[in-house]
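Only a single protein chain was left out; the remaining protein chains are all shown in position.
Moving on to chain A:
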Amino acid sequence: MKRYRYIFRGLVQGVGFRPFIYNLAKDLGLAGFVKNIGEGVLAEFQGELENTEIIDEYIARRLPKNAKIEMIEKFEIKPDFNENDFYILESSKGKISTVVPFDLGLCEECKREFYDKNHRHFMNLFISCINCGPRYTMIESLPYDRDKTSMKEFEFCDDCKREYYMPDNRRFNAQSTTCPVCGPRLFLYSFKKKKHIDGSNMELLDKVCEEIKKGKIVAIKGIGGFHLVVDPYNKEAVERLFQNKKREGKPMALVCRDIETVKKYCNVSKYEEEIFNSPRCPIILFEKKTGDFLHVNGGLHTLGVMRAYTPILDYILAKTDKEMLVATSANLSGIPMIVDEVEAIERLCGIADIVLYHNRKIVRRCDDSVGFVLNNKFVLVRSGRGFAPVTFKLRGKTADKNILALGSHEKTTIALKKEYEVILSQYLGDLDTKEYIDFYESSLKDLIDLYHFDFDYIACDYHRDYFTTSLAKKIAKDQNKEIVFVQHHLAHIYSCMLENEIDECIGFAFDGTGLGLDGKIWGSEGFVIDGADAKRVFHLKYYPLVGGKNAIREPSRVAYYFSNLIDPEFAHTFFGENKVLQQVSKIAKTFNFPLTSSMGRLFDIVGVLLGCGKINSFEAQIPMILESIADKSENGVYSFVMNFNHEIEIDIVYILQQIIHDIKMNEDRGIISARFHNTVAKIVVEVAKVLRENYNKDIVVLSGGVFQNKYLLSKTVSFLEEEGFKVFFNTVFPINDGGISAGQVYYTLQLLKNC
């Protein structure tokens, strides 16, 4: 008789791991127990065992699909001869370092039961099992047990109780288990009637379906917040939603029931299909192949679609007989997505027509995740439901110090480095308003509590006017912690280095604007990096950000300035008699506008010149259209000159000259756009080649918001690979400012290595 103790770390709570271990013990005829502990799952197996081979093999073969074991510790202990059965024990709190489970979209089995008239879970609007249902958004504290989730309000009925305690049931120990008898209730509020409407759950839901069919805007409480749902085939209704949300032209996400529907409108790769059907259910930016939904997606070449990840959404799609529905998060300008019904009724008056909500509390706000697939890799643009908290296991030896990183100012996230893990929060938004700052501060407190987190270092951006930077300074002072300031674009590169635990590379960070170490506004930086040693070796030649911060919203100011500089006649015909532009441009001769090397602004300028718009009414609107129009069959490239000063510099004027020339020659704007994209990719390669010569490095890391441009990213990657570089781009942490906090962590780790 032998007895072995196992400690499992990784994604092992909330994924059916304990029942799996229970079944293992039963199948193999072993005694012992299993229980959740703070740091994972503890199990002890006892029986006529030679060694652990049979257990390990069973685990390897049959591990539940959403579980991920990061580490197993096992050792032989003294047998307990009194024990002859296998038990699931109540959790005991230990050190908290468990991977917190993310929210899982509706699984196939549950979906089948949901529509099965003869099944007890027929029309269970909150159906879930060990493989699906809310997790992160309903956990109040760890370890993951029902009485520490927002499900604790719903006491089991006898049937649910039986399922929950039956080890061979799919709902065995599934904390989200519930049914129509004991589960949450629906409520429906009408703004017009200014009151709640009576009815059973199904009556209310059917009422909602009718309203959607009539073109009404319905706010629906889901997993991580409220959606605004509208019929996308009703153009008037969509238009009304745009107006109410004051988000003219900003693409809205669609939801549908299966990938076949997406395939009707978009090109779908195998990997895209896999992600779509996975329990993560992000909004995937598919490439469109038809001209449909232009009124929904802002006229872009991509369509953001996600799988109906809740029974309610799936039911509405089926009942209304709509292939697709618009499901955009209920976030008004400057205000985070609504998660609470009181707030919904207060704030959505005049925006939605009715509000459908349930009485299960959303513990944590979590927007839908967004991303796209490139080369069989998923590039995150927003970390939210299904991804958050992103947990990354450090393989390499790291200093035992813990780090708190506060991230950027926009699209910000928080990162914790705790022992061997880096944990990235969900998307926390742009920190210009009280509402988002409240969200940020409460999320910070929440993460620290949830993970029982204590830290030695605090990392933040180098820009002193970021809210996060001033908060970091305050925390460092109050709690006497050491603070590390990380330059924005370095953080971008380090975020990707972290994913691959690279210590040295050539890195290109292309994005909008971030404060550089020389006080200028950086945004197209090339670095050579060795540990914490980073040398800036490339950037676009500084140019004036004509119009100051207003140039970001109104890039026609910079575009006019350069047009006028290059070809006044062209500027005049193209922009017409525009007094403001003329004034701004004239002023630039005497007034010291801030200098920038921003790549994002260059995309703005080219976008304006190619008629993609004059104003960015939301971030990167013009560059997104510029990407959309690019003719992907075009291989042409504009020439550019590399000037070797302290750093390699490239003057954008020469490139713009060629673009203006092409425009004047009436060249197709899709071709010009493609040539411009190709040129930027080419710049990366040519610079990288010089750096490989001089620094003997062949790993290239690409990061920063500009690389959300899939066409640019894919071109750059393939150019680089053709030249024999090893190329990395973000596939774990967001490629834009959402990844900054992770980069701040890794930079700090590199610094600590030197100590």
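To be clear about the criterion, a contact is a pair of C-beta atoms (placed from the backbone, for glycine too) under 8 Å apart; a residue touches a chain by one contact, two chains touch by 3 or more; residues count from 1.
We adopt the following convention: contacts and distances are computed from a predicted model.
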item: Options "Dihydroorotase", "Outer membrane lipid asymmetry maintenance protein MlaD", "Peptide/nickel transport system substrate-binding protein" or "Hydrogenase expression/formation protein HypE": UniProt name of the undisplayed chain; value: "Hydrogenase expression/formation protein HypE"
item: Options A:T590, A:N635 or A:N666, residue touching the unrepresented chain; value: A:T590
item: Residue touching the undisplayed chain, where the options are A:R3, A:K322, A:H463 or A:R675; value: A:H463
item: Options A:C182, A:I197 or A:I335, residue touching the unrepresented chain; value: A:I335
item: Options A:C132, A:V268 or A:L515, residue touching the unrepresented chain; value: A:L515
item: Given A:Q13, A:S176, A:S408 or A:T716, the one touching the chain that is not displayed; value: A:S408
item: Contact set of chain A toward the excluded chain (per top definition); value: 246, 332-335, 408-410, 431-437, 463-467, 470, 488, 511-515, 521, 545, 547-552, 580, 583-584, 586-587, 589-594, 619, 705, 737
